[in-house]
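A single protein chain has been omitted from the complex, and every remaining protein chain is retained in its original position.
Showing subunit A:
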Amino acid sequence: MLSTYQYPKFEYVRPPEIAEGRDGHYPVVIVGAGPVGLCTAIDLARQGRQVLLLDNDDTVSIGSRGVCYAKRTLEVLDRLGCGEEMVQKGVSWNVGRTFFREDEVFNFNLCPEPDHHRPGMINLQQYYLEDYLVQRARKLPNLEMRFRNNVIAVTPGEKQASLRVETPDGAYTLTTDWLVVADGARSPIRTMLGLDIEGKVFMDRFLIADVVMKADFPTERWFWFDPPFHPNQSVLLHRQADNVFRIDFQLGWQADPEQEKKPENVIPRIQAMIGDDREFELEWVSVYTFQCRRMNRFNHGRVLFVGDSAHQVSPFGARGANSGIQDADNLVWKLALVMDGKAPATLLDTYGDERGFAADENIMNSTRSTDFITPKSRTSRTFRNAVLGLAEHHPFARALVNSGRLSVPSFLVDSRLNTADDAVFAGNMVPGAPMDDAPIESVGGEPWLLQVLGDRFQLLHYVADAADLDAASVAALQSLAEGPIPVEPIVVAARGRAPAGLRTLIDAKGRIRERYDLQPGTTYLARPDQHVAARWRALDPARVRAAVARATCNA
């Protein structure tokens, strides 16, 4: 049906284990080449690990699934080396319109906060995301991808897991020190291991249609509550790349999916919706139901669950792939330290804790959106309609209209990896915060702070003039670069160049100072996943080392 996108077909290669009639062993095996497995594999391989990625299919995500990729996801993809392709191909939008029955009740402009590299979100078909990730993965010689390799059995052990893998040439056996499971919402491996996932199914059905608009149509998000062309239900319209528009119709539980999917039923709905005789072509139609649920625990010894296999949310608020990619971001640096023997395996428990906290927040937010969009009782519907009725004239009610909240990263304020503040700071960059971006000038030429951060522990030390940094501070900063878990020292300054070749970032527009509440001497310890681990008003290398130990479960 699709005409705007050509699905790639990834080549199956006979695995060496079969060719040579032996078992294989790998330090880390990842199952599932969806967005989350691909990100995990790329991140580990970038950091020099030998990685094997298995997938039972030979192409990217079929049809219409994920659409909205949020700022934090784009920042992670930047770190992995494919954020730019996403933003170039994706559609950025700012204007959202909310309709109730016949009328537009209000519109908003998501005009982003200035001086961030990436927008609040972009819209892009999921197959492009996976396509770019596979292309990126192919550039990493120590990352091996095997398509049409279906994992049919998993035996977890104390020090290893063993897998049975089926291919067109027969089955073979692998052992691995670490198994990362990214096999999606149905997670065959979760089932094989008899692990539970708990939550609720929403008693509702949605029809999704991708249509190609022939004429011009605005790049806006339109959300209807109870429109005349689809009474008592909701409808969402989004623009994606290639002039493809995605429409989500709420159908209710009683609807017959097979009936609803028929073009003769879908097309009149869309015609009524766009309200005139603008021409369009149907590219994709499917019906889905959804659930909000999560595993109790994401890490089970040598087996680690990421993405949809570990948690699922309703699509309102676009948190599925967005949160799964943040799982990878959180897990990889921890797993790398544990694999190197530089941190105890308990560090992986904090992956489960931090991402479990994020999953709870995502489930809460998407459940709230779902409850607003599809009220479960008469009273709930009355309140919903009252909010919508007041929204046209009263700003407080607009703030209550919940047609899906933007996917934003969690503030990991309760993480045991954080070192508590011992001084007063203004603003949001608390220990556990995902770090704010800001424009910089640097010798390396990177124009954004987040392009400099990531992949290792880093210390940001602020002074007004970098050239004035005293010898004791220089020596203290340099000493941090030594040791089993090095910390890269970075001087942030309003002007000047730090002595002794220390990396210097100029806070060109004063945004770092503003966003991080910097004063001369203020020092931030950044985790490899661009989160604040600790901060102080003065530089003290002993405290920095203690905070690194705490952030790696070595304390």
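Assorted remarks:
To be clear about the criterion, a residue touches a chain if its C-beta (ideal position, glycine included) is under 8 Å from a C-beta of that chain, and two chains touch if they have at least 3 such contacts; residues count from 1.
One rule holds in what follows: contacts and distances are computed from a predicted model.
In the listed set "Rieske 2Fe-2S domain-containing protein", "Small subunit of monooxygenase", "Sarcosine oxidase subunit delta" or "ABC transporter permease", the entry agreeing with the UniProt name of the missing subunit chain is "Small subunit of monooxygenase". Contact with the chain not shown here comes from a single listed residue; of A:V306, A:I373 or A:V408, that residue is A:V408.
Interface note for the absent chain: among A:L110, A:L400 or A:V474, the touching residue is A:L400.
From the options A:E220, A:D371 or A:D455, the residue with contact to the chain not on display is A:D371. Contacts to the hidden chain, counted on subunit A, fall at residues 365, 368, 371-372, 377-380, 383, 386-387, 389-390, 393-397, 399-400, 402, 405, 408, 411, 413, 428, 433.
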